[in-house]
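Note sheet for the following structure.
All protein chains of the complex are present and in place, except for one that has been dropped.
Let's turn to chain A:
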């Protein structure tokens, strides 16, 4: 047992130390003199590229990083200029942004919200990044978007398809170029109607997290409005790698369409399992059994190999598009890296250009000025046709592609073919649509 002796001297000493400790925090209340967070003062400006370099979406992350580097090169005046030449706005001169040379820092999100936020925070606090972009998962994008709102920097979302990113989790400092679950549903429905008719019974397998749910909700609503029935919606754990036990019940459910609300490795495995079980050769209710993968990407098609042949889905962009913007982008990406870009690469390239352009038009890096410049901005020449950045929810509205796995691919990149380009008007929705309700943009935060 310890003996405690309290002397007057000791009490005085501890008391003084305690008071000093309590007084300490008051020196922090002095706010800094800068007009906004990380105002670039030198000859350079720093952007933060926060992508998954490890984990299930590492392939997408690597492709995003390539596109970011290409965008920085073009903005700084290097290379062939890529989509800068086809972009409808001409304020970017190829001399960086507002004459400041662009530098960048990279980080690993590990596809985990915590790690992504830690990485983004170090970019903001240590490297002085004035804009953060990236993310290959909706959970990560939403988490980092929230952080950027608190810290007072702009967030340009990368690959995030959940309705929530610009729905209930939307933030004034966050912007999304990529399309979303609702748009996939709206674009796919008419095509599915033409292909498979109006009398179908669908069975959903859904990745059990935010993105899966919003996509399932969107697709079910879109197909039910065609007259389809939904027999069952089964949630599968994100970490699942073998879907046999989920596929077997589909055979006896009376369903004649299987909708796979899966992405990345999940989709590759579930689709492979479904094909192995012979689902595609079956005839149910007198109709051929069909499989639909609402969110498609070339990298996934590559993983699933021959199984994707003839399977329909939607995508944000595809490298075989023949407009001037897409051709210019594919050319400069191909020249630099030797293969065509994925849709993830395309969306982050566009986001970087759009941010730089907004700063140039606003004449300031101040996040609030950038927000103002991007809200309600209409542009063209970035590969998706005329596009609007809607002011109410910071979502881009543009054409959506319906694609199909190619029957006779000519190369390892030529895996998908565009079936239909669904016009933007058809995939638009009201900002207060029930699937997007409940959020609040709030006011822009410049961190001042």
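In this section, contacts are C-beta pairs under 8 Å (C-beta built on N, C-alpha and C of every residue); 3 or more make two chains touch, one makes a residue touch a chain; residues count from 1.
Here is the rule we go by: contacts and distances are computed from a predicted model.
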> Which choice in "Amino acid/amide ABC transporter membrane protein 2, HAAT family", "Cytochrome c oxidase subunit 3", "NADH-quinone oxidoreductase subunit F" or "Putative ABC transport system permease protein" gives the name that UniProt lists for the one chain left out?
Replying inline: "Amino acid/amide ABC transporter membrane protein 2, HAAT family"
>> For a quick check of understanding: of A:147, A:345 or A:416, which residue touches the chain that isn't displayed?
In response: A:147
> Which listed residue, A:60, A:169 or A:290, touches the chain dropped from view?
Replying inline: A:169
>> Out of A:46, A:119 or A:364, which residue would touch the omitted chain in the full complex?
In response: A:119
> Considering the entire assembly, which residues of chain A contact the chain that has been omitted?
Replying inline: 1-2, 4, 10, 21, 24-25, 27-30, 32, 53-54, 58, 69, 104-108, 112-115, 117-119, 121-122, 125-126, 137-139, 142-143, 146-147, 150-151, 164, 168-169, 208-211, 213, 235, 237-238, 438-440, 442
